[in-house]
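The following block contains the structure, expressed as structure tokens.
Left out: one protein chain. Kept in place: all the others.
Chains: A, B and C, in written order; residue numbering restarts at 1 for each.
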Amino acid sequence: MNVIDLRSDTVTKPTASMRAAIAACEVGDDVIDVDPTCDRLERRTAELLGKEAAIFMPSGTMTNQVAVRIHCKPGDEFICEAGCHIYNYEQGAFAQLSGVVARTVEGPAGVLSASQLKGLIRPFNDHLVRTKLVCLENTHNRGAGKVQPYDHVEEICTWAHESGLRTHLDGARLFNAVAATGISAEQWSRHFDTVSVCFSKGLGAPVGSALAGPKEMIQEARRHRKLFGGGMRQCGIIAAGALYALEHHRARLVEDHANAQLLAEAIRQTEGISLSPKDVDTNIIIFAVEPALGSSAQFAAELKQQGVLSLPISGTQVRLVTHLDVTEALCRQAAKIIKQVAGELA
Amino acid sequence: MNVIDLRSDTVTKPTASMRAAIAACEVGDDVIDVDPTCDRLERRTAELLGKEAAIFMPSGTMTNQVAVRIHCKPGDEFICEAGCHIYNYEQGAFAQLSGVVARTVEGPAGVLSASQLKGLIRPFNDHLVRTKLVCLENTHNRGAGKVQPYDHVEEICTWAHESGLRTHLDGARLFNAVAATGISAEQWSRHFDTVSVCFSKGLGAPVGSALAGPKEMIQEARRHRKLFGGGMRQCGIIAAGALYALEHHRARLVEDHANAQLLAEAIRQTEGISLSPKDVDTNIIIFAVEPALGSSAQFAAELKQQGVLSLPISGTQVRLVTHLDVTEALCRQAAKIIKQVAGELA
Amino acid sequence: MNVIDLRSDTVTKPTASMRAAIAACEVGDDVIDVDPTCDRLERRTAELLGKEAAIFMPSGTMTNQVAVRIHCKPGDEFICEAGCHIYNYEQGAFAQLSGVVARTVEGPAGVLSASQLKGLIRPFNDHLVRTKLVCLENTHNRGAGKVQPYDHVEEICTWAHESGLRTHLDGARLFNAVAATGISAEQWSRHFDTVSVCFSKGLGAPVGSALAGPKEMIQEARRHRKLFGGGMRQCGIIAAGALYALEHHRARLVEDHANAQLLAEAIRQTEGISLSPKDVDTNIIIFAVEPALGSSAQFAAELKQQGVLSLPISGTQVRLVTHLDVTEALCRQAAKIIKQVAGELA
Partner (left out) sequence: MNVIDLRSDTVTKPTASMRAAIAACEVGDDVIDVDPTCDRLERRTAELLGKEAAIFMPSGTMTNQVAVRIHCKPGDEFICEAGCHIYNYEQGAFAQLSGVVARTVEGPAGVLSASQLKGLIRPFNDHLVRTKLVCLENTHNRGAGKVQPYDHVEEICTWAHESGLRTHLDGARLFNAVAATGISAEQWSRHFDTVSVCFSKGLGAPVGSALAGPKEMIQEARRHRKLFGGGMRQCGIIAAGALYALEHHRARLVEDHANAQLLAEAIRQTEGISLSPKDVDTNIIIFAVEPALGSSAQFAAELKQQGVLSLPISGTQVRLVTHLDVTEALCRQAAKIIKQVAGELA
């Protein structure tokens, strides 16, 4: 049986051309001086994001948490949406490793408005943490790949900077937001001091993430990367995959978005399951399973029986993610299987 | 001018009898072995709270944060109400010193319901922190001295324990809840693994707080207290004041509550200011100042001109706290001044 | 039986006059604004140490660890003598709470020389911590109350400052060094950015320590004190004892030193036990028990039988400390008992 893996866009495997690029790449010792392929990746990433510099790391968790560490000292606080990745899915590293507190604000489908944040900055007072940073996530994973409205981003970040706060964008799927809106990565990034992007998600690279920002902050990030154990020697081997992904797989993200619409449409048409949130902006679909059909885990188990891998993300919700390794045809087949499973469980 | 200090119940000063008790107390080296007065205070506190043991510390911040540390390791999470003291007014020590993450839930006037918490326990998963603890605050400072409804406390703690979580009560003003409800301290405490109480607030002692709980946890607390620098030598000197307060000033807290009603009533009758929250359960009154009358800071400044000290706690809110050192007569006078100031500013 | 407690100078109890001063002291809420007695203590301490400001805390562990925190960020390093209090007897708070690394250097009886330190400053490099601080201890507890030679202190601190390092003096027993040398507290303190002193040791106060330094650093210390739970309300109650101790018990420390010589002389004359280290500079005596006489714990147990309390500090070493509550007569008696016990155990 042909397995259709829709659990995450992280499951993408390197293509033959990407493997060729990896096999042929030039390398150096990036801890002792520099790996030339990694250096090219960092420069190219910085350029695309309109930043002075960028630094490559083994994961998005590391780029995000190093960013928090650049902006916040122990006893500082960052503001973020309550469902965001940095707060929820990185094992509380901000507190655990860096002594930083999160201030969470709930936004519909992960979308925050400036009006929710104004008033949250704490006065200087020995009882209180110091508010230092606003983190946004675009697209928002838990919000089903929701694109942050551009004007919200602009208003939030303008307010933040005027108020003396720093801003960080968790742009693990920023290129999906670019593909969905036509707003360039540089334009999105303009509003943030630092931006992290992932190469191993929709772009299809095997491993890696980058953090971009002003030269000085990236220099500081290098120190924190070392501390976290993210200094890698001949890292060109993986940077080559990331560079290939960056150059060849950005444009095609629109295909993943179109395929996500196929799945969303099928779910809309099916009794017993419903999109939650309703909108599918990019490549992530989350749907709720009505109790009558059983739990999300049961639904996912049935799908697996039929060759479709999905991810239950709460007792009632299932996530699907389209990506490089699932074609339109496979998505149509998955859509059919979803309808069929819902029918059987009803 | 006779200053009426309603900023906090922490401003209470030791009475003549309390000073006499302090001057006469027996002492010992509590770090090297034991201070007998401190030991008596600890035993008496444990008894009142129905716990095996208690430990004296210099502040409520220390008892609360040591409690978090007993229950949570780095990478663990506690659930609390979004306006509570532990999350907001202890400089994020849980994260800063202990690597622990806070999960905040908003409750009206600081009151949480079990239904809000069910479903928040995170599954075991390397992406996620481990949910370990629920913290409640009773009475709730930011909720204007709100008494947690007893059945809420019972339901939340029962669910927590059934779910394998620990529970901690920030009972800085627990004796106010006792005075307001007639439910004993022991009865309230029954639902919690650990309970902290403050002696320097409504009870009127100069300094100190205690943490009560099972013997083993309190033994562990001793170690954390040393770490935080809370080991004190002849601490009987302050424990004597706390012990005096505990024995002589619990019953009279009802007077503070009656005085708070006087103030509340005056505010209800006054245009331009309004109780926020509406209920005054114990000794704390929070009122909102309408924009037409200026900011809360301006209102407080006017009150100060007339000899009434208050605490602006947000741009629009002012807090008043009744206590041992303000008699009914002074509260009546303060009520009159508040009305008068509101009238002048209108 | 009259117990002679030589375990530590921390066991000193408040005198009648000190108790009177405590009972009569003026107080205020030191967290909300200021406690006038605490304020007087802080000003007087700053004056004696020749510093701009000082801050009162519940323990020497807190003043020392707050000092480390003022000078060092996570990933910074301080240099100290391997047997010092900050490294050994404060539960590693520098690492545990502040993420700071200790670089230990062994000095005879706790005395360091500048030549040992030169060359230890780490170059800037992402592999390495940043060397930021030198901590000295004077007198040195584990070095048997050893007074640091003044020229060593001067040379070390001059080198440190010229090298861009900060310096902190753990002066828990600084006034013993003053009494022993005639060099003023101000003169000793001149070489250090921050100085901590204890009131509850030889000075005989029930509780407390102060940290002195430049105004800005002490302002920062206030924030860290709050974080550690060291903010105390009407702390005048204990500050009064400390202030009394500071004014009335400094001059008499020479008596403790004379009494220590009595004990030292007795030990020198006794077979089977010997001073270790040889010199007794101030009020601390450490002696080694020869294996033939049993362990240090056994020796201490025998002494206790005869009414003399001592502290075994290693398998073979026993510590004695003279102080305010043991008169010359009692020390002579203790000396006799020590000789006698050694004789019996031989």
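Here, a residue touches a chain if its C-beta (ideal position, glycine included) is under 8 Å from a C-beta of that chain, and two chains touch if they have at least 3 such contacts.
Values in this document were obtained by computation on a predicted structure and should not be read as measured data.
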item	value
Touch partners, limited to displayed chains, of the chain removed from view	A, B, C
Selected residue (touches chain absent from view) among A:D29, A:E106 or A:E265	A:D29
Option from B:K73, B:R252, B:K278 or B:K336 whose C-beta touches the chain left out	B:K73
Sole residue of A:M232, A:L246, A:I267 or A:I285 that reaches the chain not shown, by the stated touch rule	A:M232
Residue among A:Q91, A:T104, A:T167 or A:T316 that touches the chain left out of view	A:Q91
Option from C:V27, C:I79 or C:V129 whose C-beta touches the chain left out	C:V129
For chain A, residues in touch with the removed chain	7-8, 10-14, 19-20, 22-24, 27-29, 31-32, 57-59, 61-63, 65-66, 90-91, 93, 96-97, 200, 206-208, 223, 226-238, 241
Touch list for chain B against the chain that is not drawn	73-75, 99, 126-127, 222-223, 226-227, 231
Sites on chain C contacted by the missing partner chain, in the whole complex	74-75, 77, 88-92, 94-97, 99-102, 104, 119, 126-129, 315
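Just so it is clear, only the chains that are shown with their structure count from here on.
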item	value
Chain whose mean Cα position lies farthest from chain B	A
Type of chain B:chain C copy interface by residue overlap (half), same or different	same
Rounded Å distance between chain A and chain C, as computed from the means of their C-alpha atoms	53
Centroid distance [mean C-alpha coordinates] between chain B and chain A, Å	41
Per-residue multi-chain contacts in chain C, two or more chains	223, 226-227, 231
